[in-house]
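Once you've had a glance at the structure underneath, I'll fire off some questions.
Note that this complex is displayed minus one protein chain, with the remaining chains in position.
Now for chain A:
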Amino acid sequence: MNLDTLIEKFKQKDEKAFEKLYHMYSESMQGVIFNIVRDIDIAEEVMQDVFIKAWHNADSYSSEKGRFFTWILNIARHAAIDKTRSKAFKKSKQNLNANFFVDILETKDNLDRSTDAIGIKAFVKKLGEQCKAVLELLYFKGYTQVEASETLNMPLGTIKTRNRNCIQELRNMVLK
C-alpha cells in the first residue's frame, strides 16, 4: 500500500492504517519528544497524547500543506514543548535548553543496537558544532528558517545550505 492511500485510509479512521503509520513514525517521534523532555515516562505520556491527537485531528491533515511526517512531527514537537512549559515539569526539570540531541547519542551506551545508530553516531562525531545546532533547531525543536537564522546569528542562505550539507552527509551514512 503506498503512503498516500495509507494516509487517506487513516483520515477515514481506519485502525489498520493508523497502526501502520504508528509503526512508521513512532520511534522517530519518541526520539524528538525524548530529546525535548529528557524523561522516559514523560516522553511516553506525550507520545500517547500525540497519536491520540493525530487520530482525532486526522481530518485536518492535507498533503498540500506538507508531508504527513512533518505534520505529525509538528504535533510531537508542540506537545513536548507544551509539556516542558507546565508548572509540574518546570519544578522537576531544570536547564534543558543547553542539551542537544547529540548529547543523547554521545552518552548512550547501547547505540550499537543497529547499523543505523552506529552510522549516526559516527556521523554525529564528525559534525561541526554549527551543524549540530542547525539540525537540533530545525528538526528536533521545530524552529522556522528565520527563527533558526536569528538564534544562530547566521544568514538565511547559510542556514539553508549548511542544513542541506548536513542532511546530505547523513543520507550518505544511513541510506546507502
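Here is the rule we go by: a residue touches a chain if its C-beta (ideal position, glycine included) is under 8 Å from a C-beta of that chain, and two chains touch if they have at least 3 such contacts; residues count from 1.
Everything that follows uses one rule, which is that contacts and distances are computed from a predicted model.
Novice: Considering only the chain that is not displayed, what protein name does its UniProt record carry among "STAS domain-containing protein", "Anti-sigma factor", "ABC transporter permease subunit" or "Pyruvate dehydrogenase E1 component alpha subunit"?
Specialist: Its record in UniProt gives the absent chain the protein name "Anti-sigma factor".
Novice: Going by the contact rule already stated, which one of A:Ile81, A:Leu152 or A:Leu170 would touch the omitted chain in the full complex?
Specialist: Hidden-chain contact among the options goes to A:Leu170.
Novice: Decide which residue listed in A:Ile7, A:Ala133 or A:Ala148 touches the omitted chain of the complex.
Specialist: The missing chain is touched by A:Ala148.
Novice: Which of A:Arg67, A:Lys90 or A:Lys125 sits in contact with the chain that's absent?
Specialist: A:Arg67
Novice: Which residue among A:Gln12, A:Ser60 or A:Thr161 touches the omitted chain?
Specialist: Result: among the candidates, A:Thr161 touches the missing chain.
Novice: Give me the chain A residues in contact with the hidden chain, please.
Specialist: 15, 18-19, 22-32, 34-35, 40, 43-44, 47-48, 51-52, 55, 63-67, 69-71, 73-74, 101, 104-105, 111, 113, 116-117, 120-121, 135, 138-140, 142-145, 148, 160-161, 163-164, 167, 170-171, 174-175
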